[in-house]
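As you look at this complex, bear in mind that one protein chain is not there, while each of the others sits in place.
Up next, chain A:
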Amino acid sequence: MKFFRIAATTVAIALAATACGGDGGDDEGGGTAPAKLSVWMMGEGTPEQTTFLDGVEAEFRTKHPNTDVVIKYVPWPQVATTFQKAIAGGEGPDVTEIGNTDVQSHIEHSNLADISDEFAGWADAAALNKAAVANDQGGGKTYAVPWYGGVRGVWHRTDWFRELNIQAPKTWAELAAAAKKIQDAKKVPGFGAPSDQTNGIMSFIWGNGGEVAVKEGAKWVGKLDQPQAREAVDFYAGLVTKDKVAPEKYIGKNELQGPQQDFALGKLGMYIDGSWALKEMKKVSAKDADKWGVFPIPTKTGGNAPVMAGGSDLAVWKSSKSKGVAFDYITVLNNKTNAQKWADYSGFSSMFTDVKFTDPKLAVFTSIASNTKMPPLSTGWADFEQTKKVIPNAVKAVMQGKPSDAELKRANDQANELLNP
């Protein structure tokens, strides 16, 4: 280990010595421009994404002509292990995309560089979503920059709604009734209710005035055993068991393992997904794409339920030797022009409050995004949501006929334990 550290330092010094040849173009706190800037992006890396990032690099190199930007794509399922390796091996990136629910864990484990000063000196920062910025801060310091977010709504067939004279549901009862109507008339399941969809289910809980957990003093206290949460889970699971408007085939699955494809093929009436789904569904079948529409997830008594803002942030990795240059890259990647391009290409909303989608079909997501809520900002959230899948497993059990009281009591005990690590 020690040998590698020494070797790495030697290489770094050698690189720095060759790189700081002159040009001195980075006098605005950029630090020494390295020969190579390593950037990690999450996901598969589509050709469109590569083209977009090539454009970003070209723009970045007008400022740092001698720095080569090397992009590495990390598929989402491998994110946890890749970061573990980066931590263990010390071979982290300079700039990285991170899932917004993981930011607090990263801060807690001191994986990220403190970029408070750089952030404060960046003019565009003022237009960023305030709640998203708060999620990137800890102990009064800033560790990441919100990049894009995604909120979910209910995808539905506008032509079927018109034909069957259905208005966009405003309450749970209307949602179930609409699903029933479609199911009877079109002979396809009315609604897709997968059990592995933590944030969709949280919208129902939040929409009923419930919470997953709230901070009381220094401790997170689980609220999943409260009636508001139980009612929501009973309703959601009841779509499968009681109302029978959601098929059993999505139990144990997430929205990508069936519902998305079925909806795109015209084999499902409604399901919950984000703006980014449009691009994916068009790949499955674009035949009915002009008939797809979105309405906000309703609450029990009427109105739009708060939605969780999923998404990604940009951070400078702790071990980066050129923090300033790394931050410069972030400001280019996420300047207003590139933010607009990225939103239109990816289907994710920009975290700038003044950057909107160009496609009118997605405009509704901008209004949905005005009612976002963050999950508990605890370092244990990643465990609660991803490793232990607490809510999905409780909902799955309820869908299979177990009593919701006992399941949610158990889930709540897990929340109390996991959110207070």
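FYI, contacts are C-beta pairs under 8 Å (C-beta built on N, C-alpha and C of every residue); 3 or more make two chains touch, one makes a residue touch a chain; residues count from 1.
Definition applied: contacts and distances are computed from a predicted model.
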Protein that the absent chain corresponds to, by UniProt name, given "Cytochrome P450", "Leucine-responsive regulatory protein", "N,N'-diacetylchitobiose transport system permease protein" or "2-oxoglutarate ferredoxin oxidoreductase subunit beta": "N,N'-diacetylchitobiose transport system permease protein"
Options A:66, A:241 or A:261, residue touching the unrepresented chain: A:261
Candidates A:38, A:67 or A:105 - the one touching the absent chain: A:105
Those residues of chain A which, in the complete complex, touch the missing chain: 1, 80-81, 83-84, 87-88, 90, 102, 105-106, 109, 111, 189, 195-196, 247-254, 258, 261-262, 265, 267, 379-380, 382-383, 386-389, 392-393, 396-397, 400, 421
